[in-house]
Each structure stands twice: as structure tokens, then as C-alpha cells.
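Okay, here's the structure, questions in a sec.
Every protein chain but one is kept in place in this view of the complex.
Then we have subunit A:
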């Protein structure tokens, strides 16, 4: 008896579409994070450190070990003001 291979086409399509979507999402995430997996469970400390990294390197995932900071690092931090009366 001939095997009904046409019935398996939708399964193949589903698998391919899932794989393609997943790969596209992964590639997009890695590209946004300079080729590294994204950071997760970021708390206030991590946010502060990543903002500091952005001031030092230009990108929140940039890393450098040089202890000498770039020009203007000491004064370019942002102060969040509260409402005053």
C-alpha cells in the first residue's frame, strides 16, 4: 500500500516554521547584545552597572578592563531629580 506522504507535509511545515522563528528570534537577540546571550533577571544594581558600562564603552554590553576611564566619565552620569515643592 502506498504511504500517504502528503499528510506529513503539514508536520514538516510546522517544524520548519517553529525552527525558523526560533532561530530568527535568537539571532535578533544576539545581535542586540553584541553576539552574547541577553542578560535576564536584571535588578536595580545590574541596571546601574549596565548604565555605567554604557558610559564607559558606548553600549550596555560593552566590556573593558582598562582602569583609566574615557574623557568626561566623571561628570557624565545622569541625576534623576525628584519633584520639589
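The definition used in the following text is that a contact is a pair of C-beta atoms (placed from the backbone, for glycine too) under 8 Å apart; a residue touches a chain by one contact, two chains touch by 3 or more; residues count from 1.
By definition in this document, contacts and distances are computed from a predicted model.
UniProt records the chain missing from this view under the protein name "NADH-ubiquinone oxidoreductase", selected from "NADH-ubiquinone oxidoreductase", "Vacuolar protein sorting-associated protein 26A", "BHLH domain-containing protein" or "ER membrane protein complex subunit 6". Which of A:3, A:31, A:44 or A:78 touches the hidden chain is settled by the complete complex: it is A:78. Summarising the interface, subunit A meets the missing chain with residues 36-37, 39-41, 46, 49-50, 52-53, 56-57, 61-70, 72-84.
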